[in-house]
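All remarks here apply to the structure that follows.
Just one protein chain is left out here, and the rest sit where they should.
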Amino acid sequence: MTPAPDTAPATASASGQGSPDRPDDVLTVRNLGVTVGGRKLVEDVDFTIRAGERVGLIGESGSGKSLTALSVMGLLPDGLRATGSVRLAGVGHDLVDADEARMSRVRGKEIAMVFQEPMTALNPTMKVGRQIAEVLLVHRTRPDRASARAAAVDLLAQVGLPDPAAAVDAYPHQFSGGQRQRVVLAIALANDPALLVCDEPTTALDVTVQARVLDLIVRGVQDRRSAMLFITHDLAVVATACERVMVMYGGRVVESGPVQEVFTRPRHRYTRGLIGASDLTAVDDRGRLATIPGSVPPAGRFPAGCVFRNRCAHATEACATRPDWVPTGPDSGYACFHPVAESGVRGTAVPTNQEAGRG
Amino acid sequence: MIVRLVKRIAVLLVSLVVSSVLVFAFMAVLPGDPARVALGTSASETAVAQLREQFGLDRPFVAQYLSWVHGLVTFDPGTSYISHTEIGPQLADRLQVTLWLVGAGMVLACILAVPMGILMAVRHRRPSGLILSALSQAGVAVPAFLAGILLITVFAVGLGWLPANGWTPPAQDPVLFLKQLVLPVLSLGMVQGAVLTRYIRSAVLDVLREDYLRTARAKGLRPMRALVRHGLRNAAVPVVTVLALQLATLLVGAVVIERVFVIPGLGSLLLDSVSNRDLIVVQDVVMIIAMAVLLVNFLVDTIYLMIDPRLRGGSS
Amino acid sequence: MAEQPTSAPLAPGPQTGPVDAISVRDVTRDYRRPRASVRRPSPPVHALRGVSFAVPQGQRFGIVGESGCGKSTLLRILAGLDQPTSGSVAIDGRDITGLRERQLRFVRERLQLVFQDPMSALDPRMRVGDIVAEPLVAQGHRHRKERVAELLEAVGLRADAANRYPHQFSGGQRQRISIARALAPRPKIIVADEPVSALDVSVRAQVLNLIADLVDELSLTLVFVSHDLSVVRHVCDRVAVMHDGQIVETGSTEQVYEDPQHSYTRRLIAAAPTLDRALSGVSAADLNRE
Amino acid sequence: MRHHRRPTRGTGAIAATLACLLLASCSAGSTATGGSAGKNSLNIGLTAEPANFDFTKTAGNAIPQALLYNVYQNLVKLDQSGRIQPQLATSWRLSKDRRTYTFHLVKNATFSNGARFTAEDAKFSIERVSSDWTVAQKSQMDVVDTARAVSPTELKVTLKKPSNDWLYRMTTRVGAMFSRTGVSKLATEPVGTGPYVVKRWNRGDSITLARRDGYWGREPHFKSVTLKYFKDPTALNNALLTGTINVINDMQSPDTLYRFQNNPKYKVIEGSTNSEVVLSLNNSSGPMRNRKARQAVRYAIDHKALMDTCWAGRGKLIGSMVPPTDPWYQNLTNQYPYDRDKAKKLLKESGEAGHTLRLRIPTLPYAIACGTVVKSQLEQAGFKVKLDQLEFPAAWLSTVFKNADYDMSIIGHLEPRDMQTVFGGKGYYTGYDNPEFRALLQKADQGTKKEQITYMRAAARLLSKDAAADWLFLLPMLTVADKDITGLPVNYVSESMDLTGLGRS
């Protein structure tokens, strides 16, 4: 989301990055867009992730968060096109329009991904061990099949699977959802990727299983000092797993910053509404929850200017033009003409709400 | 795994018995007394009765059915009313002819269809994919015998490269046997190939949409490599089903090609015996075809077991 | 799980008030798996192992549990769509176990279901008006047109939505239609199976508010099933925690959440991330610790 | 890393064989010479394959066509122009009362199983017809009273009453000579005195006859003759064009003759047959019982146009049930000249105009072709006609031939001199029952040769005037062969396709 027409100096880039390309920057995304047949699904997304930094990307359905992840991996479905620039440390070329030959060298080696649905993510007719060994053999991080297999057993142990020696010869249908997601994680972490992209990795899992997988993801990334881009719609999960968060709505980043900052002193109206709506403990006098009026428009059909204005109680004519990005720190800022007052207290989305405060 | 196999075998046996009863009942309904047709219409009543007795046609149904089944099981399917000759060897020859024709035809179909089908699926949006798709649609639309007639007119009568028709057992004259096989196999193979291509295309398209293909791409496999290592094995299941179906229908379906190229196959034997009311032969041919179809289905099921581990039981 | 399931005593004291809306006594349900080995038949799956609870009229009763704990099986038995292997279920005091479809009429009138997946809950080939009116048609009510319009208004949709098709509505709106359908035969009991799990956060709040309003206004008895503890905590008065086919703990919402007795309940509550806990420093590792 | 091959790994080998096959055949260049390997072997294309080799029990012309005069021989045989010639009998005398024939037999004839041919075998064969045969022709021997073997080379046969017809019958299948020790497996192993024996039978494809050593008579030219059977006329033509066969015996698609006529490599021979294509009318029941209606039918058919359209003008127009090769042939085509108005008038007078006539034809090439033309011509003359096809042989034989459930049908009667059996016999499908006609036939049979001709002519005239049926035309004998094949028979008068006279120049 370029604040002003392109002439603006790169320094004041949209996501309020400090000096660009700091030494330990792993992923640098500039002006990323995704279009299909003329309709814009993702627009002007800018952010950088440092080594070892865990960044969350939160948004509802149709916000474009999954498309952002997929365009970083270069795995957009047929008919969708990515624009802008995605650079990865240690990789000479830009990832957006790279050809298959170059991208296949990067995927699974520099960047790895964990998907949402574990039940269909693995090849049902191939042993789990071979599917893990494959990512090692394809990138020649292991010389031959025997050592790749041994590494697979070790990886299975790392992700906490019971009896990894037997598991390596089992088929996907012999594992539960949670166990399969751990196999996918093992595959992703196999080559110690510089960047791990997780697209709603625990949405399909039960609470207890989710806790274990989240723990594995965070530890896996920390052990390898890998950067992580974590996509989810669940505020609590992102707050638990990530240090910094970007809020997306209508294909644009409307606010970003440290988790503590964004979730206690939200500035963008949408972020505030989202926090209010997701807090099931804050109820008005009649016991009703705070809500955001209206419903999410279909992908690509958001209003011009500020994409949230058709549901924002504070929208004015000014919101018809695109709000500028107001940087509030090295990696944080928001894009709203009528932001929540600096001193706004957490969870006061609807005036009638009393302080929730429950532990 | 064994349980599934035992169940499948049981289903196979029951189906065989039931289809044999069906076939026998159908034959009994067929009008036209076989003995009378065999002897010609002006034969005397006594002669007809004597022949009926000789063929056991006067015995009660169940007895006739049992002796027929006994004959089938012990590979001695009795003698034909019309030709008074042993049916067994005749069936064996005809079956061998048809298996050669259909087998080679299906092999050619696979050689054509597998690469074309995959190509059409992979280039599914691009013009080359559309052209191939149109071509295969055209291939499906041409009746097999028309293809045969055109091939004869051009290559046999026109250019004289190949014999127009006829069949020579391979042992008798291998070169002539192969020459006579080319055109029929081509016309059979091309048409069946076009049909198979369409199924392979849709099976591969389905597989390309699977999540684990995307996982393979995320691992760093290039699209074609991902398809070959992960996609094809899973796409094989629906394709194997269609192949089995085609093989089954061709056993008698090839009669059209047999008629154009004058090949004494199973289908032609069936046609001739039906017009000569040679009931015992008709019964045996229909039974062989039914057995072949059921056997093919059984083989397909076992192939499923090999391809898809989920069916092998033993869950987490 | 060595510990014995602790559950508060059944409805306190003798049956004083009106009979319970739902009373379940020691219900079990087993499924026979296809034979895996030739020698011995495969062991049966115990979906429910002796479940008992009661829901008095007007109460909002929550059932929490992870997938595979048997809650869906329980729901189908409550709605008379499936028969228990043993034990009994009574709706408004009348035992429904072992009855044939024709005798379950009164259950159809009193108890209706709301489902989880908005995409699959509505028949894509039927107009919204017909969908909502289906229970009325099935139970032979007349002058359905006005009733449908009334129901659509009640769930916050315009009456003219009746002649549109489900795919022309958003997830939240489809859930409203599903609720309108459930209210059509004026049931006394609504059984909601994960009604908001598939919705976005902002829309979820709207639907929860709608359910709360309707339950209050029509003084319905609500059975609310979910894997999401925080949603159940907001909606329900009493809650039962299910694990592996058994109810391991029952009690008022406050008592179960504040002071969980059973170790599984404790682990469940500990593992559930919330914004407040995260902001107060609870990390992923903390969630994972028993 | 084991590279996972596509599932069609096994097809590699087969693909290779198919590819080299294509190459091999293309390099063959010259027209594939097909089966005719050596100079003294011959391939003949035919249409109807025999069901087995036993013509004593199986009807149909296919068996005698292949075996008579080639494997089996008779005392006397029929030559090209229908005259009776000696074969196993060198000469024969008829007694004054025309009831006893004395045959003098050849001395040195032997059967293919080695047994010598004597008068005893002849006696055995003649008596066996009445005792063991089941086909219809067996009644032709009823007139025989006794057969005595006076000496190994002399046979006396006495008839119950004089019969010109009997000697003629001895040239057909009933006159075939069997060995007393060679009748056990007639269906599969025919034993005869002829020059050829059956070498191999690829059922559904071809029968190969081989010349046997030690044949008593003059050895035929060809060492081996293969009879190839084609159901489809076009396949038959293509086989000749590509050299798979050298001779088409009885061409069934006259329209394609042009491809051979103006082609130097082939020669076309047109002769006549005994096969009258009869528009049979059901004289015993239905609208065709009415004589006027039958006559209306005969006037309504334009025979010349019909033959031109459905059989490309090949064949001969005939007025009654007598082919030109019979001694008592006379041209009766003028009795019912084509006159559509007269046909309309007669049909109105007959009062049968309202009825729909069921034209039930067998699925034979000439019947299908002519059926369409007959239906169209009759409809133009005011008839109502419904055409349907009955699968030959089974359905047509049982529906039309046995139950006479038809009004009109089209069938070629190919048995020689069959006027008596088709129109003289009681209960025959034509249902023609005229005592005067039967009396004429009997007088002809028992009279002298000269009387036979006058009475047979009278019978043929009566049959035609009575419009017992309509004779569309006489099927021609169309033989097409390689230029260098000699001795090909012009007409097809006897039941046999005599191979002994063939040669290659």
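The first chain written gets the first letter, and so on, giving A, B, C and D; residue counts start at 1 in each chain.
One rule holds in what follows: a residue touches a chain if its C-beta (ideal position, glycine included) is under 8 Å from a C-beta of that chain, and two chains touch if they have at least 3 such contacts.
Quick note on the criterion: contacts and distances are computed from a predicted model.
One chain of this complex is left out of the view, and of "ABC-type transporter, integral membrane subunit", "Dihydroorotate dehydrogenase electron transfer subunit", "Na+/H+ antiporter subunit A" or "Ion-translocating oxidoreductase complex subunit A", the protein name its UniProt record gives is "ABC-type transporter, integral membrane subunit". Across A:174, A:256 or A:291, the single residue that touches the chain missing here is A:291.
Of C:169, C:224 or C:264, it is C:169 that touches the chain left out of the display. Here the missing chain is touched by one residue of D:212, D:259, D:438 or D:465, and it is D:259.
For the chain missing from the display, the contacting residue among D:43, D:171 or D:377 is D:377, taking the whole complex into account. Touching the omitted chain from chain D are residues 232-234, 253, 255-256, 258-259, 305-306, 308-310, 363, 368-369, 371-373, 375-377, 387-391, 394-395. Looking at chain C, the residues touching the absent chain are 76, 79-81, 101, 104-105, 108, 111-113, 115-117, 120-126, 131, 134-135, 138-139, 150, 153-158, 160-161, 164-165, 167-170, 172-173, 176, 178, 181, 184-185, 206, 209-210, 213, 217.
Contact between chain B and the unshown chain involves residues 11, 14-15, 18-19, 22, 26, 29-31, 130, 137-138, 140-146, 149, 153, 157, 199, 202-203, 205-206, 238, 245, 248-249, 251-253, 255-256, 259, 267, 270-271, 274-275, 277, 282, 286, 289-290, 293-294, 297.
Rule of thumb we're sticking to: only the chains that are shown with their structure count from here on.
Chain centres were defined as the mean of their Cα atoms; on that basis the chain farthest from chain A turns out to be D. Centres computed as Cα averages put chain A at a distance of 32 Å from chain C.
Contact of a single residue of chain C with at least two other chains is seen at no position. Here chain A touches chain C in the complex through residues 60-61, 177, 206-212, 214-215, 217-219, 233-237, 239-241, 259-260, 263-264, 273-275, 277-281, 283, 287-292, 295-296, 356, 358-359, going by the rule given at the top.
Across the complex, chain A meets chain B through its residues 73, 75, 78, 100-101, 104-109, 112-113, 115, 117, 120-126, 134-135, 138-139, 170-171, 173-176, 179, 184, 187-188. The touching residues of chain C, when paired with chain A in their complex, are 66-67, 170-173, 200-206, 208-209, 212-213, 227-231, 233-234, 267-268, 271-280, 282-285, 287-288.
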